[in-house]
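Handing you this structure, nothing more for now.
Missing here: one protein chain of the complex. Every other protein chain is in place.
Up next is chain A:
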Amino acid sequence: MSLTEADWRSLGDEKSTLPCFDQDTPHSGVVRCLGMVQDMLAPEYDHTNNSTLMERTPLVIAPIPQTTPWFQEIMYDSAHRDKRLCWDDNNCAEPADPKVVANFFYDQYEHQPPKLRLNEVVELVGVMEQDVVMEDHHPRETSWKDTLISAFDAEEEEEMLPLPRLQVLWYRTLDLDQSILPPLQMPNPPSNELVASALSRALSIDTLTASAIWMALLSLAERKPCGTPRRTPYATTLGCASLAILLPDASACHQFQKRLEDVLSSILPSLVTPLLKDLPTPSKKSGRLAQSPLQLPKGATVLLNAGEIQPGPLSPQGLEMLQAVQELTSGHQVPYQFDGGMRIPFEADVRIIVLCTTETKSLLPCLLQIKGQPGLEPSDGSESMCQTIREHLAHARSGPPIDLPLQLLTDAQQDFLQRRQEARLRNATVDEMAFHRWLTLTRLIARGRRAQQAATCDWASALQLDDAMLSSLS
């Protein structure tokens, strides 16, 4: 049995009265759940009705990592706010691992597995399964006989995940940006300069750095019709721009990180600030994908403080972590380790800001680099300003892919030739990556204007911004 889209719509406001999933007080009826596809388990055959076997795919649904308070308010009804899924939120009393296994039956979806991908944000409605597993969550005391049996049967008798199970009736995928889209278009969207200046005031930093941060927040992968991000021949993702802000020392990095966290948590739906020390990389061993802070849904934001990296020998795990983070910052993808030494890169269409010092700037390569000059005066981040930027950002990122007209590309070609020749005279390099960076900035500036097509003025602004960023470094 399944709910159709029409059924769901006909529920209207009744939807909000559906209880949210709560592990502590399990409901026996229909519940609603919002989360991220954290792991995909092997298909199972269910034999409930004694006549036919029904195939189903169990997916582990985990809370969206590090959601910000305003996002939680929007996404969860106020009546159920206390029962929302949350993660690492000190105000929340839920257990540390509030995951759920969602069973998707094939016959519900035209005998196809659900079209869900790892790390996708999904909203589910389903019935909590009254399974025997639920009765026996607690670890048993193991005897020597158990150990002997498990020596041979460890793989044979893979224990079921001790997680509550949800039999999915209806689901939909969500986009973090679109899910917070305000219903009405803003009549006069602020210009890129205006947003940059507001951010500059809020963060107490120079306007150029604020512009670069705004570009990083607009970063969004251009996708193929099949939904996968377009990759460039330079192992980067088209449309994505990571930003590295060079700061004088580690303490400046730390201070500015706090300031960024304060301001950005009012603007962005999910802000992840992983500690680079002991950061585990996503790894699926023995059939389970261990959750890692690098496992992120599309639209999340990662704030990395490279200033905390200390010189010294790296352990093999540290090396692995560093390589994974490098791949994230330079190529917007994260390698996942699987059994048999298999290493598969997964897309990480996230916004990346790296805070670094001159010593650590080459450790995490980013497309954009700028030298930040944070001021000392307290930030001026009014709630209304944050809401304006938030709504503008949501609209800008929810727009269609930015088209680059032929005339612009022809101009770009001429400019590239000219700049390349000029650079040779200065004994400098203007390479393919520079060209790629200019066109990415052009797209982002056009997106910031909420335009559907980039214009020559965007190209000129992109060159201007890039020149300013490069000169700030020198």
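Just so we're on the same page, contacts are C-beta pairs under 8 Å (C-beta built on N, C-alpha and C of every residue); 3 or more make two chains touch, one makes a residue touch a chain; residues count from 1.
Basically, contacts and distances are computed from a predicted model.
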Undepicted complex member, UniProt protein name, chosen from "Ubiquitin-like-conjugating enzyme ATG10", "Tubulin epsilon and delta complex protein 2", "Alkyl transferase" or "DNA replication licensing factor MCM4" = "DNA replication licensing factor MCM4"
Candidates A:Leu194, A:Leu319 or A:Leu473 - the one touching the absent chain = A:Leu319
Task = Decide which residue listed in A:Val30, A:Ile74, A:Leu118 or A:Ala468 touches the omitted chain of the complex.
result = A:Leu118
Remark   = Given A:Ile205, A:Leu289, A:Leu303 or A:Met469, the residue that touches the chain left out of view is A:Leu289
Remark   = Where A:Leu409, A:Cys457 or A:Leu470 are the choices, the one touching the absent chain is A:Leu409
Ask   = For chain A, which residues reach the chain that was dropped from this view?
value = 39-40, 42-48, 52-55, 106, 113, 117-120, 131-133, 136, 140, 145-146, 149-150, 152-160, 226-228, 230, 232-235, 284-287, 289, 319, 322-323, 336, 338-342, 344, 346-347, 403-404, 409-410, 412-413, 416-417, 420-421, 424, 429, 431-433, 435-436, 439
